[in-house]
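Before anything else, here's the structure in question.
Here the complex is missing one protein chain, while the rest keep their positions.
Order of writing sets the labels: A and B. Residues in every chain begin at 1.
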């Protein structure tokens, strides 16, 4: 582990240092786990009491906690984000590949590689492929004809990219993910299904992260598009012609059917199913396991199968939980009413 | 883009041409997007008005629309299927591989390859494997001992096929799909689970398409069988000893548990779970996200969790949506009845 001074860390974070700049810090840790010599962070004022007992040598804070620490501290706009920068200082990304083409890789003579691009063992890079500077293609990846990949990307082992797709800068794709497989489109005719050629592509913009064994189908025509900053967890499926807006997050095993448009800054939980040809507005949230069959307005939070505004689902759910009791009440009403009617007659 | 005459297109479609056979057509497009020189189609009479405004040079129609176009037209049995044939004329499948064995591929000396079969870079073809004519095995695919693959198949990158499986003609398998992994079978004994050997195989018949990262397990004994013309979307899971009947379509992320028999011409939506040891009859339909725990009769449409005949699910769903209101009505009944009883006593 390297050692940094508090001044080094403040510079990295872009924060204001309060305390001795020469204090030597040996690592990062959570507030209740920090040992002497480590730096921690305080984002939530309710953990203020932990700070008094902490063994940390220094703490990263922001204006939100309203606390002025007794120990040396760095003030920055967002304590957790600042801490993440400090963590990265101590844990810089480790490069596992060496620049250049591994002798066992197959790179077509018409492919163009940027400076310091790494092509791992047994990888395949097809005709006309363009790979940007410092991008790492791990062993056994396959990139077919004409696809373009930006700079500083990481393609972990066994990622495959079909022909003519376009991938931006700083994109991370985890093992086994598939970009550009054919969309699922067939024309029924005389009792059989006939393949509709899928001649579109997939475009992945900058700063996207794609989980392990994700599948993103190419468009029938045009583009399936994943916009800047989107994060997709493992085993997510995006069908043909789907658009996912900027900085949207989709948790594991969720599927989005064809031509649906997901807005920006949307949060979708795990194992959600989103129907085709609908839209999910900017900033919407969809709870885990929901089945979304209709468009969701911007800013709305929906949940359930079938998905409804979350408060409505919760109210329904509360009654559902007591349905056997509700049935008994109706049975009792029927008996009482009958008794009343009998008396009457 | 190539250019064809209207006569070329009529011949390809097998339709009857009404208009000048020498008209030169430069491409295909939807009715509202076609430019001069393009051919479009009209399948649904309600888009008839679009035809009047369309810039298309010609249109493909069938008897269903009841419209006789003012522009040159080709009459055929199914306008959309005809249009698909025209589209294929302009967009013939592009061959990305060259026939023969890439020098980096490993093909066992006992494997037999048909004429013009293509084995891509870093692929592995094991002992006794048979691969038919013109079949394309993309880079980094793995085909283990004794498996047989028919003619004109496409195995996209990173497809793997375990030993002794059989695959028909014109089968398309997308990236990362797994054929013939062990079924999930264990015998509990003394607090642990002991593997039951899975000594069966997988048989995939002709004209099947299998999506990216699909998994199809081999049978415990006998066969897991996917019949002619079946289409499986991405991330579908078929367990050991499942049978899927001819021309059945299964949408993404659906799973079918062990020994279940799915009939022919069945449509199963995305993220459906079908229990083991049941059957789904011919022509049945299962709505997306359903959980099917009991056999489904032929021709039935089921939906929901738990799956029920769709009209029943819809009626239940309508009451569920108003459960809080139903609860209030019961509460009101209780109050009124109590009031009535008090007056009475």
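The working rule: a residue touches a chain if its C-beta (ideal position, glycine included) is under 8 Å from a C-beta of that chain, and two chains touch if they have at least 3 such contacts.
None of these values were measured; they are calculated from a predicted model.
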Original post:
If the hidden chain were put back, which of B:62, B:217 or B:233 would touch it?
Top reply: B:217
Original post:
With respect to the chain omitted from the figure, which of B:43, B:267 or B:337 is a touching residue?
Top reply: B:337
**OP:** Using the touch definition up top, pick the residue from A:18, A:50, A:108 or A:247 that touches the left-out chain.
**Re:** A:247
Subject >> Touch criterion as defined above, residue of A:121, A:192 or A:298 at the omitted chain >> reply: A:121
**OP:** Quickly run down the residues of subunit B that touch the omitted chain.
**Re:** 104, 106, 122-124, 126, 140, 142, 144-145, 158, 160, 162-163, 176, 178, 181-182, 184, 186-187, 189, 191-197, 199, 213, 215, 217, 235, 237, 239, 253, 255, 257, 271, 273, 275, 291, 293, 305-306, 308, 315-316, 318-320, 326, 329-330, 333, 336-337, 340, 343
Original post:
Can you list where subunit A touches the absent chain?
Top reply: 78, 80-81, 84, 87-88, 91, 93-94, 96, 102, 104, 120-122, 138-140, 156-158, 172, 174-176, 207, 209, 211-213, 229, 231, 233-235, 247, 249, 251-253, 265, 270-271, 288-289, 305, 317, 320-321, 323-324, 326-327, 330, 333-334, 337, 340-341, 344
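Here is the rule we go by: only the chains that are shown with their structure count from here on.
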Original post:
Could you state the distance in Å from the CA-based centre of subunit A to that of subunit B?
Top reply: 28
